[in-house]
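Of the protein chains in this complex, one is absent; all others appear in place.
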Amino acid sequence: MKPSIAAHLQAFQQENRNRGRLLITCPDRPGIVAAVSQFLFTYEANIIESSQYSTNPTGGTFFMRIEFECPDLPGKAAYMQEAFRTIGADFEMNWRLLPLYEVKRTAVFVSKELHCLLELLWEWQNGDLLTDISLVISNHEDAREAVEQLGIPFYHIPARRENRAEAEATQLELLREYEIDLIVLARYMQILTPQFVSAHPHRIINIHHSFLPAFIGARPYERAFERGVKLIGATSHYVTDDLDEGPIIEQGIERVQHHHNAEDLKKIGRSIERSVLARAVKWHLEDRVIVHGNKTIVF
Amino acid sequence: MKPSIAAHLQAFQQENRNRGRLLITCPDRPGIVAAVSQFLFTYEANIIESSQYSTNPTGGTFFMRIEFECPDLPGKAAYMQEAFRTIGADFEMNWRLLPLYEVKRTAVFVSKELHCLLELLWEWQNGDLLTDISLVISNHEDAREAVEQLGIPFYHIPARRENRAEAEATQLELLREYEIDLIVLARYMQILTPQFVSAHPHRIINIHHSFLPAFIGARPYERAFERGVKLIGATSHYVTDDLDEGPIIEQGIERVQHHHNAEDLKKIGRSIERSVLARAVKWHLEDRVIVHGNKTIVF
Amino acid sequence: MKPSIAAHLQAFQQENRNRGRLLITCPDRPGIVAAVSQFLFTYEANIIESSQYSTNPTGGTFFMRIEFECPDLPGKAAYMQEAFRTIGADFEMNWRLLPLYEVKRTAVFVSKELHCLLELLWEWQNGDLLTDISLVISNHEDAREAVEQLGIPFYHIPARRENRAEAEATQLELLREYEIDLIVLARYMQILTPQFVSAHPHRIINIHHSFLPAFIGARPYERAFERGVKLIGATSHYVTDDLDEGPIIEQGIERVQHHHNAEDLKKIGRSIERSVLARAVKWHLEDRVIVHGNKTIVF
Partner (left out) sequence: MKPSIAAHLQAFQQENRNRGRLLITCPDRPGIVAAVSQFLFTYEANIIESSQYSTNPTGGTFFMRIEFECPDLPGKAAYMQEAFRTIGADFEMNWRLLPLYEVKRTAVFVSKELHCLLELLWEWQNGDLLTDISLVISNHEDAREAVEQLGIPFYHIPARRENRAEAEATQLELLREYEIDLIVLARYMQILTPQFVSAHPHRIINIHHSFLPAFIGARPYERAFERGVKLIGATSHYVTDDLDEGPIIEQGIERVQHHHNAEDLKKIGRSIERSVLARAVKWHLEDRVIVHGNKTIVF
């Protein structure tokens, strides 16, 4: 990693060394907020931002994201995680308590179209994407220069239908080696196997170049052109075994006109894709996205 | 029609008594614009607005819409229509020369949800929709009061699957009697028969309550909710025999969030539907929409 | 009020008889959320929606809006309001505890342009604006028919610069008589005196027909046209003594083009104005807007 980017990350970690996040999913019932906020107060934590949502106040599912500032968090985090277990068990919670200094490690997969990758790298250089982009994997060489000049390791792993198993084995080995938390498919035009996907639940973010569920599958811009739509879009979603059917994180659209041909739609689409993917990745890194069934709560 | 609205229409006709439009579709080749503009100049017509598009300059289809001001158009229109035949034949044109004082006559079909109808009526009262809304037909009584208080005849024709043929016969009789040019389905929740549709090619405008081609068919908001999309939309299109597959005139979208339930989506959707339909109808009335295959050129 | 609208309101009050809201502004410090949520838990209230914001976690101002469901709220509300005083005093809170069955009473002021009024009435008829529109006051007669046919009292009070004091005296008398909580200026083209304004702090909502702070003052569309802007807007804000300078609640914009003249901008602007005002009023009625200095927090 380039020194200037490393400096961004370290400054962020230093500034936020006492900052943490608490993410909760549990059956809704009275008393959850009281218990959680009392817990935080006990540890002298001040709630900075708090969001919650319930699918149904009676018998539904409750979701909460709290960002807090807690004096000496590095010294207390382990105790707090231990102590929260009781509350978690009482309310049947699925929960995570995450200090911000534990920055997520990200791998980006890309093919020949670089606009989404370059957008992510650009936001990252600016200090707007707080993660350690640990490596970039591609089935082509096109991205090497842009990646390596930022000091990020680049791996060229040719991946075709025939050698998919072998390529994925190499990829998985790298993901383990670099201790990757998040995989971003930045227009990586290869299908992943169910084995690969199920090994990273809600940790693979894809950008699909259409306004899902319209134009599922291949050649969406060509099909949008043929259908004569007046708006085109892009969709960022978590990858599941069902192609283009995973939980949607973010979508965006732009207006198009009769004089735009399929090639124009692709160009317009590129700018939608890169901003939609960048927002989705940012929200994931800020722990704003909770998956519930096949939907997302975005706090 | 209420006197104030009739006054709007008459003022429009008077102000635009010398205004005409020329719409052309033909094989593209050099010389079209020269021939057409020379023709108009011969009749002392000044071109006010002109739009053109070609699917492909070599061997494609050429589309043009010209709005012109021509001294004494009422006295010349018939001659001009006769004289243009030669040019039309030379260039194998599909063409129409339309004086603006010949205002289109519109029928609106509606069921129980009135938001789209009311938007059209409201624009119409304001003088923003220049047409003679000659009658409203509904399979329910809900719209009667709002329609009749504007002096528009209202016909309640119960229409169910069982009596469709009979209901359509009555409707067709009314459309003939009122010499209707345009039919607007303002959330008219009944299927029309192929006979009815083919009798009005590119003259029936529908509003579909989804961002087509996503959620074709019934219950689009419920399905959008289940899929967890982050944007919902509406689509206005010409009706063809293929359900929700006709040429799209206009689309619109709004952002939704995880806390919106299917009922919320419907409410948000209502405001998209009414503005999308109103724009589509307005553009049709201004002769801005040319159908080409299953697409529209919107000038 | 028309029986169908009264039925909407009563259904809302009945469905939400146990629903309440708590609005808080106070100096930020740890323990606020814990104290408040513990309080609500004591009364068996379940938190349905909760939003908070702090201008600065250390030494800033803290804002919170909680919506809760509390069994037998009608029986408990007075006790809860009494009991919350201690917490309010401890944390130096500015707070309100509001049962939803106490529906706000609204007066709409309008002049000759009716689009904003009609939008509000339309949302209201649909059950999307939960308030008692108790009266409409106008310096013209234009709105009478639309208002009275919904069973709302309409008062024509001519207001000109010369008789402003007298007109305002009559208006204030009516506002007292009808026990009005909110005044909406739906394109009411008269200036209000400082006395009138200061009698209703943060309870008068205006719609300004420009994207403030651009084009403060008169004739904004003409000036937007002269400046050649490519987007026009509208702004809804609370009225203060400084013309067009009050806290902004909501803004909206639309794209315009070189061929639009000032009259076109007005038409496009009308549709922005009505949706922006409707959103601002809706958020106010849902107690989502907290004023802080000259800004708003919109939860």
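Letters A, B and C mark the chains as written, and numbering starts fresh at 1 in each.
Simple rule for what comes next: a contact is a pair of C-beta atoms (placed from the backbone, for glycine too) under 8 Å apart; a residue touches a chain by one contact, two chains touch by 3 or more.
These figures come from a predicted structure and were not determined experimentally.
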{"item": "Sole residue of B:40, B:180 or B:229 that reaches the chain not shown, by the stated touch rule", "value": "B:40"}
{"item": "Omitted-chain contact residue, chosen from A:128, A:141, A:177 or A:242", "value": "A:128"}
{"item": "Where the unshown chain meets chain B, residue by residue", "value": "28-34, 37-38, 40-41, 44-54, 57, 69"}
{"item": "Touch residues of chain C, complete complex, unshown partner", "value": "53, 211-215, 227-231, 233, 247-253, 257-259, 294-298"}
{"item": "Residues in chain A touching the chain absent from view", "value": "49, 115, 118, 122, 126, 128, 259, 267, 271, 275"}
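One rule holds in what follows: only the chains that are shown with their structure count from here on.
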{"item": "Copy pair chain B, chain C: interface residue numbering same or different (half cut)", "value": "same"}
{"item": "Rounded Å distance between chain B and chain C, as computed from the means of their C-alpha atoms", "value": "37"}
{"item": "Centroid spacing, where centroids are CA-atom means, of chain A and chain B in whole angstrom", "value": "43"}
{"item": "Chain C: positions in contact with at least two other chains", "value": "49"}
